[in-house]
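All protein chains but one are shown in place.
In order of appearance the chains are A and B, and numbering begins at 1 in each one.
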Amino acid sequence: MAQGILVIAEQRRGVLSPVTQELIGAARAIKNDVGGAVSVAIIARDPASLAEGARLDGVDEVLLLPVTADEFQPDLHVAAAMQAVSERDPSLILAPHSVDGWGYAAALAVQADAGFATDVFAIQVDAGEVTAVRGAYGERAHALLEFPGRDRVLLALRPSAFPAAEGAADSTVTELSVPETAARSRHLEFIDPPSEGGVDIPGAEFILSIGRGVGEEDNVEEFAELAEQMQAVLGCSRPIADAGWLPKARQVGYSGKTASSCKLYLALGISGSVQHLAGMKHVENIIAVNSDANAGIFNVARYGVVGDMFEVSKELRQHFE
Amino acid sequence: MGADRALESGKAVMGGETVEPQTLIGRLLARPDAYAAAGLLAAHPDFADHRLLRMALPDRATGLVFAGMRFSPACLLEELGGWQDSAVQRRLAGNPATPAPVIARLLDNSSADPDVGPRLAAHVRTPTDALPGLVADGRLATRVAAAGHPGAGHGLLLELAGRGEMPVLRVLSARADLSTALLARIWERGDRHVQAELLRAATCPRQLLAAAAHAPHALWRRRAAGHPALPEPVRWRLLRDSDARVRAAVAEAPTTPVELLHRFQADPAQRVRIALARRQDLPPSWLDSLARQPGAWLQRWVARNPCCPRQMLERLAQSAAAEVRRAVSRNPATSAFMLARLAADADPWVRAGAAGRADLYPSVLARLADDTEVDVLGAVAANPSTPAERLAGLAMHDDRDVRRAVAQNPAASAAVLAPLATDPYPLNRFVVSQRDALSLATLEALAGDPEPRIRFIAWKRLGALAASH
Partner (left out) sequence: MKILVPVKQAALVEDDFELRDDGRDVDPDFVDLQLNEWDDYSLETALQLKESHDGIEVVAVTVGDDDAEDALRTCLAKGADRAIRVWDDELGDADPVVIARVLAAVAQRETPDLVLAGTQSSDLGFSATGVAMATFMGWPHAAVVVALDYSPGAATATVERELEGGLRQRLEIDCPAVLTIQLGINTPRYASLRGIKQARSLPVEELTPEDLGLEAQDVGEQACGARVRKMYLPEKGQAEMIEGTPAQQAERIAAIVKEVMGG
């Protein structure tokens, strides 16, 4: 019978991604309840060079799976992972819900005929039965998933949801050979995000965005100044660009730009129309300030402030002089 | 903004033709549409017909939508008030449009649902005498809501303050109608942050303001600095405060006489000089001295200042910083002659600033209409001085934002707006649906729109038109 946990490590440009440590951390936390060993599969051209980074507390064994590509390639990745699955017969497979994870987890689940859930942020093991929790409908609800009749389950775990494993361990290192597999796509190059001159909403990590609450054109200046003080890129919602108070290049939303690289989005006086949310709701840290407690923006925000954007702005300035 | 206005007013249209109320009802009966029916119900009391009411509420999902919608007609909300459905009742309790009789009914069973109490305590139509009963539910959220209710009685407020709960005290401290007694009680129970807010209250006693000027926290001194009844000696003291944030607060306060601020022109902190540059009562010589100092922000603010003399604007229009030139282009004191030059600026954002000016020379506006930058074209399309034939051309532009700017142009005629009623971009059609100047044919086109909210407005307007005949 299947037993143990198989963690599929992620690497890019010869470095293990931080999510790998989180997968190991998640595996370690439930190891005793699941039963069996924790193995970490490293799939790379030279997996041995990455082994040390996976020999972490809770890991019994690091599996080296050499493949013929430097960077992630789904066919090779799945073939290698399947090799590890067939040799170790794990009852639980943990993969990252990362961009590369989206590129292979479903394929592996189908091939391994495993129960399957993605974007999982909590795992429970009750009398050997694994259940998983994920969000639904833009995190408005949580869903508890079960895997009836499955003796193997693949969970793709949400990055930053599980504490990273720490502390080196004396894990064994085993090399497995991966059956020859045709790679039906070929990596050509990485393209680093362009650092465009001028206004760059898609490339900005920190955006301070203003909406209708700003009231009139001359008030915009105050927030442009605040954005500069806070070292944020100034953005806006559609009505502000429509009024001609800020250029279209600063408009975030469906008919504007998407805050693709944004880590922190400070929305001031933005009600949160569907139009605007389309460009920013994915941002992990959204702080919304709005005088209307029922504003839609609070449904996507991580932090909410019901209050006057001018007062908050004045006070905020005090901290960034 | 605009949307809310149109939804509320349901303005009628012009044009020779008329529509009859019975014809409209008949059309809907033949082809039922909940949103169109709601539009008619919102148009005029004449339409309060049980068949339309039934049509507007075909199922629970639609009822839930209308229960939470701020523009739902009162008769629909009253109908919904009779539904024994807790989700509908929660939405009604939180909907500012919910009429008083429905609020009264909700108050009768407010104990049934714990989420209804706080919403009712915040509702403007909840009568003053009902608040003490709601507060008795023991929930902090209800007490916070009641503390902010504009109609809350003095006795209740005093009692709420006496409980010493910080979230309640913070809401109380922001009320505009604080009595001396209430202020004293909040001061007594509040922490230093709540007390700082009280320093802004009109009823704040002078001795508290005087004491605040010596307070160790800059926050207290900043709050006191803006008080209209600040005793003179205290103001003098704050003018010389060692903390730039406090001096900036003094400079920002409209109640500080400008004569006292002379020395701030040379204040070491840029923050203080900017606060000064934003004042609209500065003598030109002060603005001049501020504009000559380094720092683009200072110049931006001077260039925005409507009391900036023309000569100085001329000089700022030569600035190397595009944002300063942009600020000049938006200053109402900037002449059409200067705008002509800014309209040829290398930076599109400066040209866009000029293109939005209604006082631009027609020849300059015509040239800008051939610009290729979307910000410039958008400003031309929104400019009420742009001639109708130009607008008609821009209404067909490939860029949907340019087309929408035409739809928003207050001078756009019914003929210019007509083709935008079939714009593929729903938002543009929505903007059109709110415009006063629409032909009956345009309204009829909007009445068949795929978007429910557009049909709602169109039918509301058709209904208002029919009822006015």
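Note that a contact is a pair of C-beta atoms (placed from the backbone, for glycine too) under 8 Å apart; a residue touches a chain by one contact, two chains touch by 3 or more.
These figures come from a predicted structure and were not determined experimentally.
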Shown chains that the omitted chain touches within the full complex: A, B
Contacting the left-out chain in the complete assembly, out of A:Arg12, A:Arg45 or A:Arg212: A:Arg12
Touch residues of chain A, complete complex, unshown partner: 12, 71-72, 74-75, 78, 97-100, 102-107, 109-111, 114-119, 131-132, 135-149, 184-193, 202-203, 205-206, 230-231, 258, 260-261, 263-264, 266, 278, 285, 287-289, 296, 298-308, 311-312, 314-316, 318-320
Absent-chain interface as seen on chain B, which is shown: 59-61, 64, 68, 87, 90-91, 167, 170, 173, 193-194, 196-197, 219, 422, 424-426, 449-450
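Simple rule for what comes next: only the chains that are shown with their structure count from here on.
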Centre-to-centre distance between chain B and chain A (centres being mean Cα positions), rounded to whole Å: 36
Residue ranges of chain A touching chain B (in the complex, touch as defined): 212, 217-218, 221, 224-225, 228, 239, 241-242, 244, 247-249, 255, 275, 294, 318, 321
Residue ranges of chain B in contact with chain A within the complex: 1, 94, 218, 244-245, 271, 274, 297, 300-301, 304, 323, 327, 330, 348-349, 352, 356, 374-375, 378-379, 382, 400-401, 404-405, 408, 425, 427
